[in-house]
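With one protein chain held back, the other chains of the complex are shown just where they sit.
Entry: chain A
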């Protein structure tokens, strides 16, 4: 729907225009509690507590430290969570009962008490497959799932994607000791020191939901997860996605849908107007105080796939940040001849000036010196990690 209406604007002789504005400061200072997380079954539970911040704030959020967080069961059992001092509260895998309901109790550092509604444990069925298909200008990755017992109906997904990058030039050499002079000033890189091959990971930022409530069977067929543009660097070498699937109650599903509408599908002519999102957490100390977040409980199903560059259409060319990178040749002794007879000829040590100082990174040996390029063209650790992830094969 959203797309359709966007097209309408395109259609109007491309007369429509979407312009980014500077974010102005909030008219009102707020400090509302934000609760994010799922009470996991069979895995560690992570609950993140934070506070709302001003719209123009540089910080994404303000972590809520020193709170006391407890998972409570409807049968009366309590499980305490441990603060990780960054607003995260953790506990080891809980063995929760499917016949019970669970909720969160939070006592904030300022002594206010918050309580979530008790929610049933919804266990996510397995992900059947993660199909992908090249469509137009991108690779559409989707998800197939089903629940033979017809109990899930409402699904949510998030993902961690990881992809391989390679820099413009593979640096084989590294500065070891600038004081020792050649040849021991620069040596071969070990495999731990390699900065050519890296991995970048990212998490989903959009809310991805779908429902089979209208269908005869509890089936999710090719529900869109992510569309990767054909020019994306993600598909340049190898890409992997770890998809996590959550089962939701219908209330939780409505909450996520509204949150999506309010923050992602907004501003178009036929988009719904923004509205207040009410979660399932309440401030007991001050019922009028808004609390943001929706507590869910259940198992998470996950599945990983890999997509190699050979799996995408041959014509797709990635746009990397390495276009325009140049390889230079730097010498220990570069003779500089001046055209001005009053200035005598000079010999310059380029290795000393450029490589020791770190402004260039040596790539390979050259006669009388090294080839080199600047760090943005050579050092992949500026963008990712050179430690190969354990799941990468």
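Operating definition for what follows: a contact is a pair of C-beta atoms (placed from the backbone, for glycine too) under 8 Å apart; a residue touches a chain by one contact, two chains touch by 3 or more; residues count from 1.
In this section, contacts and distances are computed from a predicted model.
Student: UniProt name of the unshown chain, from "Isoquinoline 1-oxidoreductase, alpha subunit", "Carboxypeptidase-like regulatory domain-containing protein", "Cytochrome c-type biogenesis protein CcmE" or "Lactose/L-arabinose transport system substrate-binding protein"?
Tutor: Its UniProt record gives the name "Carboxypeptidase-like regulatory domain-containing protein".
Student: Among A:170, A:257 or A:379, exactly one should touch the missing chain; which is it?
Tutor: A:257
Student: Pick out which of A:278, A:349 or A:374 touches the chain that's been left out of the picture.
Tutor: Of the candidates A:278, A:349 or A:374, A:278 is in touch with the missing chain.
Student: For review purposes, identify every residue of chain A that touches the missing chain, sorted by number.
Tutor: Touch with the absent chain occurs at residues 1, 3-5, 7-24, 26-28, 30, 32, 34, 36, 50-55, 57, 60-61, 136-137, 158, 203-207, 212, 214-217, 219, 221-222, 254, 256-259, 261-264, 266-278, 290, 292-293.
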